[in-house]
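A single protein chain has been removed from this complex, and every other one stays in its place.
Our next item is chain A:
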Amino acid sequence: MGNSGSKISSQDRAILDMKNQRDKLKQYQKKITVITNREKEIARVCLAKGEKDKALLALRRKKFQESLLSQTDAQLEQLEKLTSNVEFSLVQKDVVFGLQRGTEVLKMINKEMGGLAAVEKMMEEGAEARREQEEISEALAGQLSNQEEDEVEDELEALEIEMNGVSLPDAPNKTVITDGDLPNTPETELDREQKQKERAKQRRAQLQAA
């Protein structure tokens, strides 16, 4: 306790003063309410006893106290408005302080990033690198290995034979069997190698043309 706290600012003290003032007004209002009730009671008793003048006097006093009461109401309202304004301003001050800190941090981060030009340059470089990467991927995507490509073409040939049931152009001397299963054209190892080389050459030519 005591007044030596560092956590209590002068604004806090000002707010406390205002709120104490408000409390005093409220206590004052309580007192007046008691008085007006008493005056009313007095008036009632006097009237019962037939003392009309005294009753009137009591009611006048009551009226006067009531006018004080409405005045204090107005003062109370003002005081409470002022207190609220001060409290709100304190909150605003905190908000502004927070914004200030945020801006500073943002500025610092921007500086660390090297400014707009550096970022733009970096973005450009990034885009370029990405483009290059895409081109490489594209080039690679259509490409199977030579061996795979051979297998694919072999399969195509076999399929053609199966569907057409015709003789192979590169094996003209074989007996043609028209109906059904055709035994696979026997291929020598040499033949196969020869073909592979041929096809690889063709593909290289295509690639260069493209």
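Throughout what follows, a residue touches a chain if its C-beta (ideal position, glycine included) is under 8 Å from a C-beta of that chain, and two chains touch if they have at least 3 such contacts; residues count from 1.
In this text, contacts and distances are computed from a predicted model.
Peer 1: Name the absent chain by its UniProt protein name; which of "Vacuolar protein-sorting-associated protein 25", "DNA replication complex GINS protein PSF3", "F-actin-capping protein subunit alpha" or "Elongator complex protein 4" is it?
Peer 2: "Vacuolar protein-sorting-associated protein 25"
Peer 1: Determine which one of A:E51, A:E66, A:E87 or A:E149 touches the chain that has been left out.
Peer 2: From the options A:E51, A:E66, A:E87 or A:E149, the contact with the absent chain belongs to A:E87.
Peer 1: Of A:K19, A:K40 or A:R61, which residue touches the hidden chain?
Peer 2: A:K19
Peer 1: In the whole complex, what residues of chain A lie against the chain that is missing from view?
Peer 2: 1-3, 5, 7-8, 12-13, 15-17, 19-20, 23, 26-27, 87
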